[in-house]
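A quick write-up on the structure given underneath.
Shown here: the complex without one of its protein chains, the others still in place.
A and B are the chain letters, set down in written order, and residue numbers restart from 1 in every chain.
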Amino acid sequence: EKVLKLGTVGFLGMPIGDAIDQALIPTLEEVSGGKMTIEPHYRKSLCSEQSCGEQANQGLIALWTSSTANFGNFGTSLAIFDLPYIFKSIEDADRISSEWLAKKQCDIAAEEAGHVCLTVYSSGGFRQLGNAHGPVHVPSDMEGIKWRVTKSPIEYTLVKNWGAVPVPYDWSQLYQGLQTGVVSGQYVATPWQHVAKLHEVAKYFTEIGGSWSGNQLSIDKRQYDALTEQEQEWLQIAAQAFGQKVQELDRAWVEAGETAIKAEIDEWYVPSEEELVQWRAGAIDAWLNAKGTYDPQTARRVLEEQGMTGFITQLEEAGAL
Amino acid sequence: MESVVLLIILVVLIMLGAPVGFTMVLIPVVYILITDAAPMILIPSQMFSAIDSVPLTAIPFFMLTGELMTSATITDRLVELSQRLIGRMRGSMAQANVLVSMFFAGMNGSVVADTATVGSLLVPAMKKAGYPASFAAAITAVSSTIGGIIPPSIMMIVLANAGGISVGALFAGGIVPGIMIGLLLMIINYIIARRNNFERSEEPFSLKAIAIVSYKSSFALLIPIVLVGSVVFGIAGVVEAGALTATIALLVGLFIYRTITWTNCKSAVVRAFRNSAMVFIIIAASGPFSWLLTSLGAINQLEMWLLSYTHNALLFALVLVLFICLLGMVMDSAANIIVVGPVLVDVMVKAGYPDVQAALVVVVGFLIGSVTPPVGVAFFTAGAIAEVRLEKVAVAMLPYLVALFALLFVLIIAPDITMFLPRLFGF
């Protein structure tokens, strides 16, 4: 019997944790006839995000989850998921990712990153802007506001291009930072904002839907190669079941989070189509800055499948495709 | 079961005089060699990961602040102020010992630094004034717990980091329990001093003298003001504020008191990094150990066991106090807070307590543990300063410790004490 340790920040009661518990573990148990099992360690109890990837490489654990942005610390193979406005809607993202994009990029990751990603899925839908300063309708409203960013080059340049002051700030101190004004804005997927109660101290929201909050499940490459072909197949089947389950649960999670947030804030602004053009314009520079981390052909195919011809033209003119 | 054996071996080795930090690393090494339960790379990898954290950087900052302020002779002034304030009370030096710790706590975050600094000033003076050395050591040690409870606090930073709780909320929540402990100790002091007919100062009470020495020590207030001010006005987070207070402490010593010279500045920096490294070595050493305990499922079992008492709030509080007391007796407080602290917080949260209250109970409880014999760093330090046998110190501490654990029980059953200020500050 083979036991695979899994490290994640996910927990029971949210999609990643529940999908591990309800799909990944039982499916693997079932298809392998009990020959392979997963030992989950939720809620950062062994590691979180990038450090889980490191522990997998060290053989301390086997499977791990993280955001696609944090996967970027091991290489650029999943960077395409982080490009702002590459997906039009949650549905498009789920469809394209599960139909071919995840598989294609994960094959590259296996070559370059030392990790075999088994599936890419959404954790909380899209990132949305939340801030304590005041209403933000167009990028120029962000001018000079200190905006918390993660240490992701794409997010950093995106927020900077919109005119805000990007401030890398520790997640564990973000609530207090927003409360006291060390930083005034943040750009995180809405259910995660709800989990961290950020809406209590940042009451203005803008639904710009730019960056998809991609997440991934991986196994260390060396440990994957040490499995028999049969075992690899079982794991892939279980991972597919996990991906589907997470997708299902994630929609409801996003909706619940957004409903709860909307009940307690001052403004939830949905930009008009003209205003969205301005938001996307800031994104084009982020694509330019990220050039080299994604394959233009692949990105073009993703956009074409969603009929985003206007955006393709804009990106072409800027030289990003 | 295996994990219980591991813990017992750890405790026995520590009681036999093994260095705490290295023993915590030794046990997983030997365990891995015997059982092959994890790759040996666990040891160096988790030692590194355990200290790889932004919030923890506040520890050296607050250590440095305290050391620089001490170099600026501010502690002497605080001692003088305290003695002026309560000199007419019987047992005035014992009372001053508590009061100084309360003042000192506002610029210092560690129990051991409090014991060492206040102790090296007051213990010799108390012995000269006729107090038994064991009593002087005892009151120095127990009152120094306040140093880690009134903010800033090293152990609150450690637990906030391990348990994902706001450092600022814990700092706010520490103020009331810190003051309560001070008052409680002073009441016990009063009773003991009356019974033993301890000294009192013959100097007349003088408002003028108090005003002068208050003015002279007023820069001690600058540290809490910078700390609170920079956070409230959004200049810096609590962690960064530590670097600001250290800078202010240096500037005060250099330009206002002009007491900081090259030599004592150098030794303040060295003491600061040494004391901070002592805490970090325990944190690093706990890394592989707690990874192993988590991975073996021991942490889960402990949680299940504690949760089985939650049906009765008073029984639960009692079990919790006894458990914290027992662990505090045999383990280092930093190790307790990292390895067991988050579990206790989790259990309390599941039992319906607010996480800030839970974390404060854990910090206060395990800080009392740094004073309780047989293993307690503040206990050792106080005994060493007073040059007295540790058994005697232990006996002298007994009434105070009973009172402190009773207070801990109250902190568990009365959430308002710990939650009042954090709620007021909007956490």
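Structural remarks
As a convention for this text, a contact is a pair of C-beta atoms (placed from the backbone, for glycine too) under 8 Å apart; a residue touches a chain by one contact, two chains touch by 3 or more.
Please note the rule applied: contacts and distances are computed from a predicted model.
Missing chain, UniProt protein name, picked from "Binding-protein-dependent transport systems inner membrane component", "TRAP transporter small permease protein", "Electron transfer flavoprotein subunit beta" or "Lactate utilization protein B": "TRAP transporter small permease protein".
Although it is not drawn here, the omitted chain touches the following shown chains in the complete assembly: A, B. The chain not shown here is touched by just one of B:L64, B:M126 or B:L421, and that residue is B:L64.
Across B:S3, B:T73 or B:S120, the residue that sits in touch with the chain not pictured is B:S120. The chain that is not drawn here is touched, among residues B:A243, B:V363 or B:L421, by B:A243. Note on the undisplayed chain: of the listed residues B:G352, B:P374 or B:G426, the one touching it is B:P374. Along chain A, the points of touch with the absent chain fall at residues 50, 53-54, 57-58, 72-75, 113-114, 144, 146, 151-153, 156, 165, 167-168, 170, 182. Residues of chain B that touch the chain left out of the display are 14-22, 25-26, 29, 40-41, 43-45, 47-48, 51-54, 56-57, 60-61, 64, 113, 116-117, 120, 235-236, 239-240, 242-244, 246-247, 266, 269-278, 280-282, 284, 332, 374-375, 377, 380-381, 384-385, 390.
Definition applied: only the chains that are shown with their structure count from here on.
Averaged C-alpha coordinates give centres for chain A and chain B that are 40 Å from one another. Against chain B, in their complex, chain A makes its touches with residues 5, 41, 44-47, 51, 54-55, 58-60, 169-170, 172-173, 175-177, 179-182, 201. Every residue of chain B that touches chain A in the complex is listed here, in rising order: 38-39, 41-42, 45, 49, 52, 54-55, 160-161, 164, 166-169, 231-239, 291, 294-295, 299, 426-427.
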